[in-house]
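In this view, the complex is presented without one of its protein chains, the others remaining in place.
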Amino acid sequence: MSEALLQIRSLAVRYPAPHGQAAGAVQALSGVDLDVAAGECLGLVGESGSGKTAILLSILGLLPPNARLGGSIRFHGDELVGMPLKRLNQIRGTRIAMIFQDPMSALNPYMRIIDQLSEVPRVHGGLSRRDAGQRALEMLEAVHIGEPRRRARQYPHELSGGMRQRVMIAMALIAEPELILADEPTTALDVTVQAQILELLQELRERTGAALLLVTHDLGIVAQLADRVGVMRHGRIVEQAGCLALFERPQHEYTRSLLAAMPRLKVPA
Amino acid sequence: MNSPWRQRLHGHLGLLIAGSVLMLIALASLIIPALSPYDYYTPQLELISRPPMLSGGHLLGTDPLGRDLLIRVLWGCRISLLIALLASLISVVVGVLWGAIAGYAGGYTDALMMRTVDVLYSVPFVPFVIVLTMLFGRQLWLMFIAIGAVSWLDIARIVRGEALSLKRREFIDAARVSGVHGARMIGRHIVPNLLGVVIIYATLTVPTVILFEAFMSFLGLGVRVPLASLGSLIADGASDMQAHPHLLLVPAAVLASIIYCFNFLGDGLRDLLDPRKHS
Partner (left out) sequence: MSSTAPMPLLEARNLGVSYAVRHAGRQVRLRALDDVSFDLARAETLGIVGESGSGKSTLARALLRLIPADAGTVRLHPDIDLLGLRGAALRSVRSRLQMIFQDGVAALDPRQRIGEALEEPLLVLKPQLSGLQRRERVRLGLERVGLERAHLDRFPHQFSGGQAQRIGMARALMVEPEIVVCDEPLSSLDVSIKAQITALLQQLKQDLNLSMIFIAHDLPAVQQLCERVLVLYLGRVMEIARCDALFDRPRHPYTRALLRSVPIPDPRVARGRRTAPLAGEIPSSLTPPSGCVFRTRCPYAVDRCAREVPLLRSIDGSEVACHRAEEIEGIRT
């Protein structure tokens, strides 16, 4: 069996309490094992506090400085934990990209869209300003932003929430990453816009063959996009299965209760 | 050992020290004159302007009329602190009510009230006090009124700003839906949520007030002889600076310490109260 694109073994993350007390420390993750194969979509579901965001932050080395991390995260066989910053920066943004929940926090409010989009191809790809700008426009078209030339010259606050999310997806994909990490990418969006963004993610995945590690609390999104699903609770993965298998034959009690609590629309047969 | 108290004050050592020093000065000014054999008004013409002597009676020396300087300075502290605290109290009460009502009411009321503040701001303080002194003579209570009348303006402005942003918060809407309005809204919901800001600015108002008073006394307005405030002591000391420096240095040092401590206290309170709200 070929090696997985991303291999996580025994990942543990601990946030110490303020002023070095014993009580009050938070074990965000304990003993997490996870694989993501090339081109597949793994959905991570759980409620808030389950640790799902901590996994994404650990992969990219974005945990706060006081966090204690243990275990191994291998990307293409290379160990990311403890990797020197210089090498990590070559991987972050180019081979592994992230889409955040709130586009405004990822976008620089003082930079035009085109400048932000061109940053990665210029810095990492060594493209000239013109070529990077051209690439940026292509990406804006790929994410179906209407009037891309006009929008490119605007600032983030001039765009709607859905459009900002598209820009963020464009930024994530512009360097053609092999792995995309998405942290609740549609939670802040209206339901009709969410449907568009999910469709877009699906389409882009098929086109580029990138793998997607999608973190969400919404089982409906997971049902639509994920090939395999991991259920998280209190920092542990309680169940991992193929998408259909998880929904039809949930093994763990927590998975069952999550499925039962999930509100579903009663649609006519 | 990391008790909860220790944690809270961690990094707020300055606050603790400033607070303690002020307490000490206040207590000293109350207790020591009662215990001392000397008073602040009886002249002793055989002991004019003696420098500080750590052995015989007068620890800090005597003033031009032979009165014990330590006692004079402590009495000066009493007066200065009294004026400062009372005047600050007046200005805080008036300023908070004015600002809270203006901010919450909005519209014409707000405009009218704040334009009044603007007009009062432009009144020159010193001529104002001089006019008051001409009308009513040199009275101590005049100092309270004069200073209080001026220092409430800053607080009013700040409180109004806070009230404006508080007005938009969801719990104010919830209170309105419960029928709360007018005095109850301002008293139970607006003002208590401003207190953090008010305490900070009130504490920082005190040094300003003390300096105002000192300045007034220095100009010859304010306290009447034989009573002394730190300001009047400094004025007296300044005129005799060359020959008897202790007459200037002692009250000046005490005044500077008090002001320094209040500023430290205000800054410390600001650190203590504000970030907790955001954590």
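Going by the order they are written in, the chains are A and B; count residues from 1 in each one.
As a convention for this text, a residue touches a chain if its C-beta (ideal position, glycine included) is under 8 Å from a C-beta of that chain, and two chains touch if they have at least 3 such contacts.
Values in this document were obtained by computation on a predicted structure and should not be read as measured data.
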So which of B:Ala175, B:Leu227 or B:Leu272 would be touching the chain we can't see? B:Ala175
Out of B:Arg72, B:His189, B:His244 or B:Arg270, point to the residue that touches the absent chain in the complete complex. B:His189
Which residue among A:Thr53, A:Thr94, A:Gln194 or A:Gln240 touches the omitted chain? A:Gln194
When the complex is taken as a whole, what residues of chain A touch the one chain not shown? 47-48, 160-163, 190-196, 198-199, 217-224, 243-244, 247, 257-259, 261-268
Spell out the interface residues on chain B facing the chain that's missing from view. 169-171, 173-181, 184, 188-189, 192-193, 195
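In the analysis below, only the chains that are shown with their structure count from here on.
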What whole-Å value do you get for the distance between chain A and chain B if each is reduced to the mean of its CA atoms? 56
